[in-house]
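Yeah, one chain of the complex is gone here, protein chain that is, but the others are all in their spots.
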Amino acid sequence: MEFLVRLTIDVPRDLSHDEFRDLMASEQKRGEELISQGLLRSIWRVPGARANISLYDVKDATALHETLTSLPMWPWMTAEVQPLATHPLTVETSDRPA
Amino acid sequence: MEFLVRLTIDVPRDLSHDEFRDLMASEQKRGEELISQGLLRSIWRVPGARANISLYDVKDATALHETLTSLPMWPWMTAEVQPLATHPLTVETSDRPA
Amino acid sequence: MEFLVRLTIDVPRDLSHDEFRDLMASEQKRGEELISQGLLRSIWRVPGARANISLYDVKDATALHETLTSLPMWPWMTAEVQPLATHPLTVETSDRPA
Amino acid sequence: MEFLVRLTIDVPRDLSHDEFRDLMASEQKRGEELISQGLLRSIWRVPGARANISLYDVKDATALHETLTSLPMWPWMTAEVQPLATHPLTVETSDRPA
Amino acid sequence: MEFLVRLTIDVPRDLSHDEFRDLMASEQKRGEELISQGLLRSIWRVPGARANISLYDVKDATALHETLTSLPMWPWMTAEVQPLATHPLTVETSDRPA
Amino acid sequence: MEFLVRLTIDVPRDLSHDEFRDLMASEQKRGEELISQGLLRSIWRVPGARANISLYDVKDATALHETLTSLPMWPWMTAEVQPLATHPLTVETSDRPA
Amino acid sequence: MEFLVRLTIDVPRDLSHDEFRDLMASEQKRGEELISQGLLRSIWRVPGARANISLYDVKDATALHETLTSLPMWPWMTAEVQPLATHPLTVETSDRPA
Amino acid sequence: MEFLVRLTIDVPRDLSHDEFRDLMASEQKRGEELISQGLLRSIWRVPGARANISLYDVKDATALHETLTSLPMWPWMTAEVQPLATHPLTVETSDRPA
Amino acid sequence: MEFLVRLTIDVPRDLSHDEFRDLMASEQKRGEELISQGLLRSIWRVPGARANISLYDVKDATALHETLTSLPMWPWMTAEVQPLATHPLTVETSDRPA
Partner (left out) sequence: MEFLVRLTIDVPRDLSHDEFRDLMASEQKRGEELISQGLLRSIWRVPGARANISLYDVKDATALHETLTSLPMWPWMTAEVQPLATHPLTVETSDRPA
């Protein structure tokens, strides 16, 4: 089942420079894992915000919750979750930019 | 440039059955055109709403406005437009359901 | 997958008394069907509102949309859909009032 | 009387690891007590949020307040309370997942 | 159980002068009945609005819904319902203006 | 003139146990004073919130402000003030629970 | 007691030209009466809106309601009422433009 | 040009008693200056809030910004600014309470 | 003084094709007048909306109101008005697209 998720990040200000750098690196790594597993299908940045919008394809809402809470930056994130239903015009496209 | 657009439709109640059927048919046809032109990349239904969420890939906001106002059901539609910026984790996926 | 759905009804004022009575009867009948199919698990009235809150257990968001749009009063309804994830404290109860 | 309650938790960041673990354990224990007393009938997680939605069956609003404020995590919680009225379609089901 | 209810009235414009006068008279009569039954404890006008705020003392939310929907002007009303819990400072007063 | 006031308390977390206990005691005492002076006519708890709803009967808005700011917990309170006008159905009741 | 009142007018579209002109004339006349009675102290237009903001000085909220509902355009008006308390810096000015 | 300005003050809690007292005194002094210069025409307290509503008569929005930021408590203030247009009923009154 | 104004148009559906075409033509003509008078400095379309955002440079709020209400489509428009103050970084540019 597909979900559109807007994640807003309240950047942690009490972390040291290294701690923050490592956190970002592990977040990037986890993101790549989710992409390779086909769970994270697309992700965009919201211009002018500390937020991204992602398209997740997971079993159900329980699986979505487990996936989101597995993100290293989860403690600093809040999510708006929009479940998606299939549209008659469903588009089968071969190449879709992230 | 990519935009996420939520279109909410205020179903016209003063149309006859045939008028409504024809309107829906031309809306479907226009949608397929936009898909084939690569402008409409994905589209989902919002469960429990008379609304859809679509991913448009167009030149700029002016082009987006012209594309949306070309939809036969535009007079009964209101749109929420979210511009999208590229994310470092950009995902190149081959097969993406609409 | 479970969804909590709040349906608000904009009572149709241009129907005759009989038309409205028949509409309500078919709505009740459809509701009983959904209950017997195990799709509609619970339903409550929102006190002081023309709205109800229901617990649906369906395959996914697409199935939910099809179920909601099958309700005879759907043309006069708007829905707020909340997907639900399982909670560790999940409660297996035998007897639960609607 | 039944109430639907959405509890949002502002996770305490100034607790030590052990303090937080003990707090969660006592919260789980209190939850099980409320379930066994038939006060807490159902509970779900809100996917992507630090929140749950629960169905309480208590005497009245005063009893609900006492029940909620008895939760160990209450100092970090905010609640949205929706009183529920019985619906004609009331569903008597035997088996309902949490 | 006590509820604070704000009722907003969307004045019916398609009624004749007599129909409106009779509707208001039956509304007043019903209000006096609810007062004499001890269900409607207090009522105030919201200055500058077509709305009132009332204190109801009824069995539960289901009883409240039945009481509100018994008002002749109910079809033109929308309600905001606030359940009330007893406060330690509960005031036992003998004489309280409406 | 009557006002309905919803007071929400942002519980002070940097007070010691004793300081908080004394603050609550002086708040209770002040409340009783206002009741005995006929200024505070009714008060209820908002179930699931750190808030109460009170009915004040004071000279005017200036007097209301002075009364509210005289509460010991005022520094941790925010208020929503609703002025009340008399309703034709004004109810003269003898006995009203707080 | 002073109130700041924002009145928004939903211009009646089903009135004839003459009816509308007469309505506006009687509204102006009533306004001048309220000014001469010292009830309406100041009035401004909200630029770009069909609304005005007025300063009323009346006995209490009940008097305010009676004053507002005496306006000929009241059936097409909605009001936001803000009670005002005296400020230490109260300014006693002799000459104040409307 | 006239502006209605609602200033909400987030009372500084990390100031000593004396610092706060001096800040209030300088705020009062600055207010009196603005009044004597004819810039601040009226000011009221919002009952139950740490906020005031003032009527400013200044050259334009740039002048308003400079006036507001000249207030000693400005660092702890947020403002809602409503520009005002002249109303045909403009009231020339001689005596207007602050 | 400069104002940013967002005008939203509730397209009139009861006008004939010709009436609508003439209304649009006179709106365009009035727009060009305002531009040539230096009152309307810039104007953009809001993509996906029946709205535009314009930069007006007028004497004050009263002049702005008179300018906006002079637009032929004003009866079908609602405006959000944002007064603008000069910024230190004021940009003196020679060529600025509308």
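For reference, chains read A, B, C, D, E, F, G, H and I in written order, and residue numbers begin at 1 within each chain.
Throughout what follows, contacts are C-beta pairs under 8 Å (C-beta built on N, C-alpha and C of every residue); 3 or more make two chains touch, one makes a residue touch a chain.
Small disclaimer: the values here were computed from a predicted structure and weren't measured.
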Note = The missing chain sits against chain B at residues 1-3, 60-62, 64-65, 81, 83-86
Key: Missing-partner contacts on chain I, residue numbers   = 2, 4, 28, 31-32, 35, 40-47, 52-53, 55, 57, 82-98
Inquiry  = In the complete complex, the non-displayed chain touches which residues of chain H?
reply    = 3, 5, 61-62, 64-65, 68, 75, 78-81
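Heads up, the rule we're going with is that only the chains that are shown with their structure count from here on.
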Request  = Could you compare the number of C-beta pairs in contact for E-G with that for E-F and name the larger?
outcome  = E-F
Cα-centroid distance, chain D relative to chain G, in whole angstrom = 48
Message = If a residue has to touch 2 or more other chains to count, which residues of chain F qualify?
response = 2-3, 45, 47, 61-62, 64-65, 81, 83-86
